[in-house]
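Take a look at the following structure, please.
All protein chains but one are shown at their positions in the complex.
Showing chain A:
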Amino acid sequence: MEMSKSTGVESPVQKRRYWNNSRKEALFGWLFLGPEMIGIVLLYVFPVFFSLYLSFNEWNLMGGLSAMKFIGFENFKEMLVDEKVHLALRNNLIYTFMTVPVSMILSLILAVIIHNRVHLQSYFKVAFFIPYISSIIAIGAVWSALYHPSEGPINRILMSFGIENPPKWLADPHYALLSIAIIAVWAIVGYIIIIYLAGMTNIPEEMYEAASMDGATSFQKFYKITLPLLAPTTIFLFITLLIGSFKVFDIVAFLTSGGPFNSSTVLVYRIYVEGFQNFRMGYASALSWLLFMIVGVLTLLTWTFQKRFSQD
């Protein structure tokens, strides 16, 4: 509107012709897009390239800008021999295996039951979804009490069943990652159920009715109708959860700080430690690019998969 006012005041013939309707529309197009574009350039484009540049430098933030030194591929070479990074990647993989399949199978079963086998559907949706919308930090605080090695209810129950030396959970190098994975599965199940339920509402009821006419059992219906028709949803969820499992940070930082003895350290936690505790901006940037590459490859895989599916 400001624009039309200013042209109205000046109104030389030539200018009016220049600001014809389509030019005006384009101008407003960019105006409306402007704020978003500025933000995206500042917070996505610049950071990606700047961190690529930083990853070829050695730079301790404490030394100021003058301490920045170009070192070529040294950061990436260091990554290859950094045992903590290897441990982190290994833990990321283990964490993925511990969380993704279990949460997907459990959620699929629950979603099938909620979809058409029970009353009170909306209650069940809410009940399973509450952990997902709750702050993972608040939830982490609750579980840290439940997991308490000597006094916590989980170990008290285990001991009452005669297990004399129950695991120390978050404080136990062999169980810390598993303890975190259990919390993560518990918190994500509600989300997966909701996505599966959305997928199921798209399956036409007639297919089940026709199958019933042919005398199909519930299990056959699930196996021959529900499962194949949910395949796109399953693939979407699998990739989303896979990528998500490589981004895990909050719960690790809050509950174990990657410990004990780095037994629950993960890639993003290494970025955090190197960047914001050791202030090694170059090395942390190189690790960030490693994360970016992992997520990028996984995302490209999704797109190819989804394309193949939509072509079928």
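Simple rule for what comes next: contacts are C-beta pairs under 8 Å (C-beta built on N, C-alpha and C of every residue); 3 or more make two chains touch, one makes a residue touch a chain; residues count from 1.
Heads up, the rule we're going with is that contacts and distances are computed from a predicted model.
For the omitted chain of this complex, the UniProt record lists the protein as "Carbohydrate ABC transporter permease", which is one of "Phenylacetate-CoA oxygenase subunit PaaJ", "Carbohydrate ABC transporter permease", "Pyruvate-flavodoxin oxidoreductase" or "YeeE/YedE family protein". Note that of A:Val48, A:Ile163 or A:Ala210, the residue touching the chain absent from this view is A:Val48. The chain not shown here touches chain A at positions 1, 4, 22, 25-26, 28-33, 35-37, 39-40, 42-48, 50-51, 54, 61, 110, 113-114, 117-120, 122-131, 133-139, 141-146, 148, 151-153, 156, 160, 186, 189, 191, 194-195, 197-198, 236, 240, 243-244, 247, 249-250, 253-254, 268, 271-272, 275-276, 281, 284-285, 288-289, 291-292, 295-296, 299.
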